[in-house]
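What follows is one structure encoded as structure tokens, with my remarks underneath.
Not every chain of the complex is shown here; the ones you see sit where they belong.
The first chain written gets the first letter, and so on, giving A and B; residue counts start at 1 in each chain.
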Amino acid sequence: MNQLKLRQMLEGFFLEDIGENDVTSQTIFPPNQQGKGVFVAKASGVIAGLPVMREAYCMLDSEIELTLHFSEGDWVNAGDRIAEVSGPVAQLLTGERVILNLMQRMSGIATMTKKSVDALNDSSINICDTRKTVPGLRMLDKYAVTVGGGRNHRIGLYDGVMIKDNHISFCGSITKAVEAVRENIGHMVKIEVETETEKQVKEAVGAGADVIMFDNRTPEEMKAFSSLVPDHILTEASGGITMETLPSYANTGVDVISLGFLTHSVEALDISLTVNVSQ
Amino acid sequence: MNQLKLRQMLEGFFLEDIGENDVTSQTIFPPNQQGKGVFVAKASGVIAGLPVMREAYCMLDSEIELTLHFSEGDWVNAGDRIAEVSGPVAQLLTGERVILNLMQRMSGIATMTKKSVDALNDSSINICDTRKTVPGLRMLDKYAVTVGGGRNHRIGLYDGVMIKDNHISFCGSITKAVEAVRENIGHMVKIEVETETEKQVKEAVGAGADVIMFDNRTPEEMKAFSSLVPDHILTEASGGITMETLPSYANTGVDVISLGFLTHSVEALDISLTVNVSQ
């Protein structure tokens, strides 16, 4: 995670929520009134976003002190005290919602990723994300996937080629599409090809694709397709895989399974922050 | 929705996804190659975000034409063709993911809001959102709630006062907390007070709160509390209300029910975009 980019993002998020002023806490508490807060998990899951929390408080007030009781990626149980924070109470409360919104989403993503990894129960296959992230939060969404034990697919349209139906039909064949791209892009960019049939898989292998995706295939098809692909070419299962069907993709021999639901429909992990004014 | 702000947000979202270049579609298709796309609902729900879609395509390429088959806020069924788009095919594909990510989230929020309104089935009570939105997307998240038939709570910390436990305990009483705030804020800012007991409700009424929240109370308590509050003061039910328990809050006499789950754990409405290259 790029710390400079994180700071820029947090600045925007705080401006969105605080606007001209926090008319409640900044009005009630004098600037030097101290307070303490404790973050408690209200549900069980993987905690993610602790470095975001640290940077956020630092940005609000350099006097705020943060004590962590868990490490990034740890499993927390409902009731666990995740972290304690102390400093000017008005600042603790002004920052509360933005920090919780981020932590809960990130922990929700990490938890879902961990559950997917566990459900699959095949350490030879990596679980990875997609570009179905919330616009503006891609860096954090994708980082949270790694905290949960998953991997990242390409970050955006710029760092990986994905050849789909309409590209293939325009070029005339997988081979021609791969060639068209390879003649123009750099040697550090991987080319992935979407396939649906054995014939397409074989053509993609012949065309020298770096990664071959099996799109919306059954576990059996995936298994059959995988066996057609040499070791140095990676294979990816994708399309319509749910938490329920995920275990059936174990032992299919694919290298990666990409799951849109990790980020497109995130269930926030419930975390509370209770702040008390110091006497 | 502020159109100037929308444009600024979309610019950021496209830069995040496209980066230096879409290395697939911009490489394969010549700039003038035309194409057509159709947005199809893969699940049923309320469609939201059509003005966002229009602005986004306009920003990518002023030649792109958009034909809508539904209006903002309409209910669509799985299989319905929502909109058709035509123009340079590379641009249609470059914009696909950002536009779908936004539309799916916004429609998911609108759909959940509509379902909440229907589940409550009490037109005298408004369903409203909270600040549990995704950082950076508050304007769109809150707009989507209104598309689904809900209302907006305060936008941020700057446009409404919310007096909670720790403010009250610091000031000594609800009355003192309301006074402390009222002496400093403008006359256009409403003051809401969180209450948990009949005594607190009565004190909040006496203190002249504009809105009184009943925090984590049973429907019966809500009903009892509401009857203590004169008409010109609004009442809000909040805290731990789920889609399942929502119907039991009908006829409690409160004016507003705020629901964090409308935005903090959004299930995206599945929408697909199929693009074909023109012959």
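The working rule: a contact is a pair of C-beta atoms (placed from the backbone, for glycine too) under 8 Å apart; a residue touches a chain by one contact, two chains touch by 3 or more.
No experiment lies behind these values; they were computed from the predicted model shown.
Of the identical chains making up the complex, 2 are displayed, while the complete assembly in this file numbers 6 copies.
Please note the rule applied: only the chains that are shown with their structure count from here on.
Distance from the subunit A centre to the subunit B centre is 22 Å, each centre being the mean of its Cα atoms. Remark: subunit B residues 9, 12-13, 16-25, 27-29, 33, 35, 89, 93-94, 97-98, 100-102, 104-105, 108, 131-138, 155-163, 166-167, 169-171, 177, 180-181, 184-185, 189, 264-268, 275-277 touch subunit A in the complex.
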